[in-house]
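Note that one protein chain is taken out, while the other chains of the complex remain in position.
Coming up: chain A.
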């Protein structure tokens, strides 16, 4: 187990990168604390798999260093880093039994058979695969195969970090939930540093203590699931996390106040001084209410998703979603929207530009 430090990391798949667009990873400075459960969240192509492969040693970064407990491992091969990785598609050794699959990483490192047997039994019990230990791995169902490949990652008790690269992609929805909670439970039992890469916000938010959100090769926010939900540092985070995502409305600033279509919108706190090309108001649908007075909007679509009702409205060309519990308006109806001030923020060029108000503290 170790603390992992990424220092001034940049990576490009081109031999001679020039513009920032040539970089798959633009500039990453990040610490992963020992024993933490992290999620790396971002859309496809944001560079999260690149980052993962750099940590595991399958890729050598163009620039920057990786430290495991202050030891520079940038140039080391995966075997020398002592890490474990679980891939998107279950990787199992078809011709071996489940038991031999789990024992494989230990035997390759010359661990004595007594220890191998003990560790395999422990891990099998944790993953609930004890009764299929002697079955041939090729014949397993996808979720059991993925359990076996997770098991191979966890069977060594001295790994620095266990990395999961979208491990639930091929798992049936009803088993996804089970495996996800299994993973969480495993983390609490083995206390290894775990990094979970996904583009699925539910997976990230349920697994991780800390979520790192990436976009276009950059980290846009690091925080607890609550932080990301309540106070997105960037409109991308607001939009990417949440269902539906945060409402983003173009606005102007006049004398320290945000004006949206001629109306002043109350914000959580003061606007941080600065210059920018574009200012926007961000408010989550959860904090938009329908009221007697307020911003006028026309209802475009109403969808009942079970727990609540999502009301999609339009104000001119701008779309605003609101979440209501009951009494949904009809389509085409004109409504008045209220934004809860302590949850309403200003973003300048995409980045958060209001100080947290007292209500949010």
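Definition applied: a contact is a pair of C-beta atoms (placed from the backbone, for glycine too) under 8 Å apart; a residue touches a chain by one contact, two chains touch by 3 or more; residues count from 1.
In the analysis below, contacts and distances are computed from a predicted model.
From the set "Aspartate carbamoyltransferase", "Carbohydrate ABC transporter membrane protein 1, CUT1 family", "Branched-chain amino acid transport system permease protein" or "DsbE family thiol:disulfide interchange protein", the protein name that UniProt assigns to the chain left out of the figure is "Carbohydrate ABC transporter membrane protein 1, CUT1 family". When you scan A:30, A:67 or A:91 for touch with the missing chain, the hit is A:91.
Although one chain is not drawn, the whole complex shows that of A:10, A:136 or A:184 it is A:136 that touches it. Of A:71, A:109 or A:336, it is A:109 that touches the chain left out of the display. The missing chain lies against chain A, touching residues 56, 58, 77-79, 83-85, 87-89, 91, 93-96, 104-105, 108-109, 136, 149, 152.
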